[in-house]
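All protein chains of the complex are present and in place, except for one that has been dropped.
Residue numbering begins at 1 within each chain, and the chains themselves are lettered A, B and C in the order written.
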Amino acid sequence: MAFSVGVVLFGIGLVAIAIRRDLVIKLLALGLTNAGSILCLVAVGDRPDARVPICAVCRDAIYADPLPQALVLSAIVINFAILALALVFVMRLVEQYHSTDSRHIEDLVQRDLDARGGP
Amino acid sequence: MIARTALLALLPIVAVIALTQRRRLTAIIGMGLFSFLLAVSYLLLHAPDVALTEATIGLGLITAIYVLAIRRTGRLTIVADEAPGLFVREGDRIVGLEHEILARFARHLGLDLSVQFVPHRDVADLVRSGEADVGAGGWVPGEEAGVFATRPHLDTALFTVGGAEGEAGEGVPRVRYEGYFADLDPKSLYTAETPVTLDLARFLAVRRSDVPDGSVTRHPQPRGYAFVVNERRRDLHSALDAYIERLREDGELDRLTRRFLA
Amino acid sequence: MRPRPFHLLAIVCTVCVVLVVLLAFHSVDPETAPHATYVERPVAETGATNRVASVYLNYRLYDSLLEILVFFVAVLGVRFYLGARERPDVPPLAESEVVRTSAALLFPLAVLLGVYLAALGQISPGGGFGAGVIAASGLLLTSIALGIDAIDRRIRRNAIERIERGALLVLLLLMLLPLPLGHPAFTDLLPKGAPGAVLSSGAIPLYNVLIALKVVAGAWLILRSFVRHRGEI
Partner (left out) sequence: MILAVLPLSRFVLGLLCRLSERTARLLAAVGWCLSAALTIFLIVETRDGSAITVGLGGWSADLGIVLRFDAVSAAVCPLVLLLELAVLLYVRRDAPRPVFYALLQFLLGAVFALLLSQDLFNEYVILELLTLVGFLLVGYDRRPSQVWASLKYLVLASIGMGFFLVGVAVIYRHTGTLNLGLLAEILADRPEAPWSVLAATLLTAGVAVKAGLFGFSQWLPAAHSAAPPAVSALLSGLVIKMGIVVILRLSQVFPLGTTLQIFGAATALLGVVYTAYARNLKRMLAFSTLSQIGYLVLGLAIGTPQALAGVLDYAIAHGLFKGLLFLAAGEASRAVGSGRFTDLVSNRAAIPNATVGALLVGTLGIVGLPPLAGFGAKAVLFGSHPNVFVATIMILTSIGTAFAFAKLLPLFRFRRAAPRASHRIAAYAVLALPILFFVPLTGVTLPSLQLGSGLRPLLAVESVGAIAIGVLLHRLSARRTPRLPRRIFFLEEAVLAILIGLLLVYLFLSV
């Protein structure tokens, strides 16, 4: 169940990146795709009747697997790093082009490149 | 178990609602809510460490920086399409009559000016939703609901271009040009099936390029360029009206018009 | 939004991808027990009863270190791209007295929570990263109440940078330290102690505190840049 929800969230994020033109929304959607993949990873270590993996001797019951949870801690931080840096770059683009519309920015960049004989 | 299923089922719904929002602030807050629900789901998935990290980073830090990045206190936000002579980009600067008026108005109010270029059709929408304070960029008032137009600051006229000869005029559906000025392509305009209506500034820019004269009709009734303001922002509306009136009275508006449009 | 062929194509492709992943993933028994490798290891191996902390800060410490480097690069990037032109005076965000007072009250609470989470990460959920972020958001609250300049006057930016780099440097050196000593395990640097005690699990609390220090400094530097440049989109 949780894994499926993770994949669905990933899909929603992808669709939003592809069809929303506002860059801020695109970045939020990118955050959603990453959240989806993270949820998938948490889901594979869990089972409805499992317990939280904090224990001195863990033998008498089923525990959730701590490895995916530890991996996910890294992934969440990386996700934040990406979203923060991308936002800073969007701020720079806005400063230059006064627009957050990806199509419009693409056109303006192409025009700038053509005018200056390419990069 | 039921709580877990319900919560997990709620996640995609919240995500879709958040990402289909038109206003960015609403979308960001929606994604904040999503992160909160996600953190609770992690608790129910027996991952308290992950829940804590998601709550602090996903809900706290990310929402904080996005809200900080778009929150404008002390700013007058303009949405506009480019319009030659009125509101145009030159490198990373913006020049034009309307820009000059608004820049002075912002200074008069003690605010920073922040400009966002959007397609022509989105100007009224963004003003109506409160995303922007003022809409500009060669706006000729029509019957848009939810927005106020200021009193016109410059006379203009409308032209209908394209379609078969003689067809344009009364009774023909007048499709107003809606996209970016940057995308306005004379060639496709003159060969288009449906006639397109343009205002004087854009019409002149299209005419200047050497495209053969198609069928062009000038609309008889006089029109004027104006700014648009949200209906609920009566204070801003009257302040802007009064400011333009003052500019007109001391002749500054004429001087500016000559400077940018001569 | 008007539907266009491109939008439809994007939606159809995504649905296909989602279906493929779900069908292939659930083609085998979906509800088997999770792997128990790490919970079955004796607690004496790392000393931490929080098994997530034992994976995060011992078995896979290398990954965690790289992840903190990613965070460091993010801080570096935000400051490099935003720091070039700082607006001189940014007024406090909140104008109302209530917000100011409550923000001032919440700050010590946030710091306390941060210290608690960092110090007890080995026996309870928490850990250095969350702790650092919570403490940094305490600083953000204060900047809402008093204005960013008030904080900049009290805490010099240089000091924050030094804390950030220093904490990370110590972490990296701790990682390299076993080399000349001939020590194999990261956490053998300190005694393991009794499982469940506050001072236990070898170097895990030390790592947590260092990470918390690094993160509170880094997160504050990021937040600070965004407060200085707020409203630019």
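Heads up, the rule we're going with is that a residue touches a chain if its C-beta (ideal position, glycine included) is under 8 Å from a C-beta of that chain, and two chains touch if they have at least 3 such contacts.
Predicted, not measured: the structure shown is a model, and the values here were computed from it.
The shown chains contacted by the absent chain are A, C, with contact judged over the whole complex.
Among C:Val17, C:Ala104 or C:Leu190, only C:Val17 touches the chain that is left out of the view. Panel shows subunit A; residues 3, 6-7, 10, 14, 17-19, 21, 23, 26-27, 30, 33-34, 36-38, 40-41, 43-45, 67-68, 71, 74-75, 78, 81-82, 85-86, 89-90, 92-93, 96-97, 102-103, 105-106, 108-110, 112-113, 116-119 of it touch the chain omitted from the view. Mapped onto subunit C, contacts with the missing chain fall at residues 6, 9-10, 13-14, 16-17, 20-21, 24-25, 27-28, 35, 37-38, 41, 58-63, 66-67, 69-70, 72-74, 76-77, 80-81, 84, 161, 165, 168-169, 172-173, 175-176, 178-179, 184-187.
One rule holds for everything that comes next: only the chains that are shown with their structure count from here on.
Inter-chain spacing, taken between the CA centroids of subunit B and subunit C, is 38 Å. A straight line joining the Cα centres of subunit A and subunit B is 28 Å long.
If you average the CA atoms of subunit A and of subunit C, the two centres end up 16 Å from each other.
Annotation for subunit A: residues touching 2 or more other chains are 8, 24, 45-46, 50, 52-54, 63-64, 69-70, 73, 77, 80, 84, 90-91, 94-95, 100. In subunit B, the positions touching at least two other chains are 24, 47-49, 53, 57, 61, 65, 69-70. On subunit C, the positions that touch subunit B within their shared complex are 50, 52-53, 56, 91, 93, 117, 125-127, 129-130, 133-134, 136-137, 140, 219, 222-223, 226-227, 229-233. Only residues 1, 6-7, 10-11, 14-15, 17-18, 21-22, 25-26, 31, 33-40, 43, 49-52, 54-56, 60, 63-64, 66-68, 70-71, 73-74, 77-78, 81-82, 123-125, 127, 129, 195-196, 222, 229, 232-233 of subunit C touch subunit A when the two sit together in their complex. On the side of subunit B, the complex with subunit C involves touching residues 24, 47-49, 51-53, 55-57, 60-61, 64-65, 68-75, 114.
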